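For this view, one protein chain was removed and the others were kept in their places.
Chain lettering (A and B) follows the sequence in which the chains are written, and residue indices restart at 1 in each chain.
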Amino acid sequence: MFESETAPTYHLETVEDNQFVLNLGPQHPGTHGVLRVVLHMDGEYILTADPVLGYGHRMQEKIAETMTYTQVLPYMARMDYLGALSYNQAWVCLIEKMCGLEVPRRAEYIRVLCVELNRIASHFLWFGAFLLDLGAFTPFLHAFADREKILDLLESVTGSRLTHCYFRFGGVGADVDDDFFAGAQAFVDHMRQHLPTYHSLVTGNVIFQERTKDVGVILPFETWGYGLSGPVLRGSGKQYDVRRSEPYSIYPELDFKIPVEQSGDCLARYLVRLREIEESLNIIEQAVAGMPDGPVRSKVPKIIKPPEGEAAMAVETPRGELMIYLVSDGTKVPYRVKYRVPSFANLSIFSHLARGQLLADVLAILGSLDMVIPEVDR
Amino acid sequence: MNLIETALDVLDIGVDRFDYTAGGLHAQAWVRPEQLRPACRALYSLGFFLETVTAVDLIAGEIMQGVYLFNHYEQNMRCKIILETERINPVFPSIGAIYPGAVWHERETGEFFGITYENSRDSRCLLLPEETTFHPLRKDFKPQGQPVDTP
Partner (left out) sequence: MMITEISILRTLLTIAGITLVVGINAVFVVWLERKVAGHMQFRLGPTEVGPFGLLQTVADGLKLLSKQIIFPSSADTPIFILAPIICLIPVFVALVPVPFSKTLQAHELDIGLLLVIALGLLNTLGILLAGWGCDNKYALLGASRAVAQILAYKIPLLLCILPVILLAGTFSLREIVVAQQESMWFAFYQPVAFFMYLIAITMETNRSPFDFAEAESELVAGFHTEYSGMMFSLFFLAEYTYMFLASAIASILFLGGWLGPILPGPIWMLLKIYFFLFLMMWFRWTFPRVRVDQMLTFGWKILLPISLLNFLITAGVMAVL
């Protein structure tokens, strides 16, 4: 089905009459960072959309090859700064898997608690930014007011508000106190009361429904060709969540659902994310209730030297499946690290979705994909 | 017989099973360049999604290894397809026509390792600037210590 597609031509010389080229970005309020999209347009309609990446490229994979395993850890948060703790978790779980390190149960609980808080914070930012793309300003600040509470909580534990580096091989950096649990529980109670406001302000709005329904539809059979994951995938009726399909940490013991919507449009992706916030609240509540006592860090060797071989570790970040593929040659420096980032795969379907759409819809689609550009560019 | 073996059996490609809990991989299969596209087509028809296309530069053995990782939405089944060629001017067949998402992965891997993907419908640089002549992930690449002009 895809083999008949001809090579796209994006060069200025090929512009025909009645068409023009619009450079969307890299400094455009709708592209959320330094993404540039070269649009060929006929009036308001998009003929082709070609994302140009690399404005935030830092060659993270080469950096990882020049550093020890411990030194790589802080770099994880610099890729997806909104889901920093998920990246932390992927790296430490991968090394623990390769070296066979034990993790105390309390540490696992703290990790899951922090990661889910981080997930909610990321979804809040997405919620605000998406509505901003649609031209509504107020929901943005409502979401940020609530996100602020999470950032304060995480700051008290990890010491940073955005680029957290809190997890360590064999545990977490420091134990948490009861204030943190009380704060997390209070946040859950607050959000249970406040989430209906989000729905009444946005979800039921006629204009919002008109803008998102049947816009940017991803059909279920298109999903695996592009390797989609996360809410973008689950909006198209595929129930795939790494937390369930490849259980890691304590997720098998927790009771939560994987929200799925069938329609595959922007509205479906929106609803999936909002319901994920609710599920994350459930997880936080369970993690606080079931928090065991004990140490938060096991004894690990000073110098991490995984055995020769290869390993892959996947986690569910707020944006989808992050998979790290590591080839080790038995030294203290990784031989090859490949980050399979969710935004990269999710953004690759964008030019397919944008074809033939209106400019306003294209920005709605771009917003609904929820990409973090430094993660795409690495 | 698991799903990967089902897919690759007709193509007469051997599959090695792995211990999933130790390495996160279920199986791997070594293919010859001409077998890659049929293998991917078989995986695509069974609903395997593309996780990533990448490469490993094995400088000791003068080998460039192409690595393709697939997984499945319904059942957890990570499989690795490996393809090997010599390090100098490596050429792999493109699977962008089967997995449209692979085009970006191939562009990225191509510019990082200096790999040419044959019959790719788009072979421009993706993350590096257009006129880049070096391939940073090759093991013999040494950072030059001077910033390169970016456009």
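Rule of thumb we're sticking to: a residue touches a chain if its C-beta (ideal position, glycine included) is under 8 Å from a C-beta of that chain, and two chains touch if they have at least 3 such contacts.
Since the structure is predicted, the reported quantities are computational estimates derived from the model, not experimental observations.
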{"item": "Touching partners, among the displayed chains, of the absent chain", "value": "A"}
{"item": "Which residue of A:Leu195, A:Val217 or A:Leu358 touches the chain not shown here", "value": "A:Leu358"}
{"item": "Selected from A:Tyr55, A:Phe208 or A:Tyr325 as touching the chain missing from the view", "value": "A:Phe208"}
{"item": "Touching the absent chain when the full complex is considered, from A:Leu85, A:Leu132 or A:Leu153", "value": "A:Leu132"}
{"item": "Touching residues on chain A - with respect to the absent chain", "value": "20, 22, 28-30, 43-44, 131-138, 141-142, 145, 201-202, 205, 207-208, 210-211, 358-361, 363"}
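As a working rule, only the chains that are shown with their structure count from here on.
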{"item": "Centroid distance [mean C-alpha coordinates] between chain B and chain A, Å", "value": "23"}
{"item": "Touch list for chain A against partner chain B, complex", "value": "2-3, 5-8, 53-54, 57, 59, 61-62, 65, 94, 97-98, 223-229, 233, 238-240, 245-246, 309-314, 321, 323, 325, 327, 335-336, 338, 340, 344-345, 348-349, 352, 377-378"}
{"item": "Residue numbers on chain B that touch chain A, as the complex places them", "value": "22-25, 44, 47-52, 54, 56-57, 67, 69, 71, 73-76, 78, 97-101, 103-104, 112, 121-122, 125-129, 136-137, 143"}
